[in-house]
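Not every chain is included here, but those present sit where they belong.
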Amino acid sequence: MDAAATLLEIEAIKQLKARYCRYLDTKQWDAWRELFTDDFVSDTSASGGKVIDGADEFVAFLRATLGKPAQPTVHQVHAPEIELTSPTTATGVWALNDVVRLAPGVNLNGYGHYHETYEKIDGRWRIKTSELTRLRMDVFNPLFTVRISDRLRSTGVALARRFGR
Amino acid sequence: MDAAATLLEIEAIKQLKARYCRYLDTKQWDAWRELFTDDFVSDTSASGGKVIDGADEFVAFLRATLGKPAQPTVHQVHAPEIELTSPTTATGVWALNDVVRLAPGVNLNGYGHYHETYEKIDGRWRIKTSELTRLRMDVFNPLFTVRISDRLRSTGVALARRFGR
C-alpha cells in the first residue's frame, strides 16, 4: 500500500473509534453494535471488570449497565497510535478519559488506555478486540450536576443524522 | 480529489479547530475572528445558550462574556469526524471538554459535542456553523486554583508567535 492509502485507512479507524465513543454516550445501541465484529472480545479485567465474548453479549451488557437516561456517561479518547498490520487488519492504542455516574452524587473519573485490534470487513473497519488498562480512577462528587434532559441529549443524535452520520 | 488531497484538507480543518480552542483560551480575539466565515452561526441552545448570528456578533459576545483575565477558560476537543462534502465544504463532529469559571470558586466542567460545517474561502478553511450538544455539566469547587498571571498566560502567545502561528 502507498502512503496515501495507508493514511486513509488510519483516518477511517480513528473515525471508527470516535463513533464508538459518541454512539455509546448518546446511547445509540443499534448503530453502536455495527462498529464491532461479531466475534468481538472486550477485556476490562485489568480495570476491575471482566471478559465479555461476542459483540451481541457486549452490547447487551453495556445497555443493561449504562443504558438508562439517568446514567450519563462520557468517553473521550486521545492520541491514537494506529498501525496497519495488513490491508485489512490493524492495531491501536488510545488514551481514555471516562466519566460515569455510579450512584446519585457519586461519579467515577477514570484515566487509562484502550489496547485494540481492528478488522476491515466488506470495506468497513470494525473493532475486533479491546482491552482496557488504568492509570487512575478517582471517585468524586460535584457540587451539583446540571441535568441534561433526554430531549436535549437527543438533539446531538438528530444533528448528527442531519449531516448523514 | 485523490486520497492525499482529501487527507490534507481534513488535516487543515483539524488544525483550524485546534486554533479555535487555543486562540479562544488565550484570548487572542482578532486572530480568533479570522477563523469564522462572516455569516457564521453559533447555536448553543441545546446546552442552555442561544443562537448568535454573524461572526462579529459572536466574537463580541464571547469577548464580553469570557474576555477578562480573571476568567480563565479551557476548551479541549477530541476524536474529530471530518467529512469533505465538496472540495470547499465539509462537516465535522468533535467531542468537547470545557472548563469555565462561573464565579469565585465555582466552576463548570462540561462534556459534549460540537456539530459543525466548514467552508474554504480564498484557500483557507473557516468555521461556518457550530451547534453544541451536552452529555454532562458538572459544577465543581477545587480546593484552590493556582493563579496564572497574565504575564505567564501570555507566554503561550509569545511562544506560538515565535513559531510563526
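Every chain is named by a letter (A and B) in the order it is written, and numbering of its residues begins at 1.
The criterion applied here is as follows: contacts are C-beta pairs under 8 Å (C-beta built on N, C-alpha and C of every residue); 3 or more make two chains touch, one makes a residue touch a chain.
Note that the coordinates shown come from a computational prediction; the quantities given were computed from them, not determined experimentally.
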Complete-assembly copy number [criterion: all chains share one sequence; 2 shown]: 3
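Heads up, the rule we're going with is that only the chains that are shown with their structure count from here on.
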Distance between chain centroids, defined by C-alpha means - subunit A, subunit B (Å): 24
Residue numbers on subunit A that touch subunit B, as the complex places them: 3-5, 7-8, 11, 14-15, 17-19, 21-22, 25-26, 72-74, 76-78, 97, 99, 107, 140, 142-146, 148, 152-153, 155-156, 159-160, 163-165
For the subunit B and subunit A complex, residues of the former touching the latter: 2-4, 6-7, 10, 46-48, 78-81, 83, 91, 93, 95, 97, 106, 109, 111-113, 115, 131, 133-141
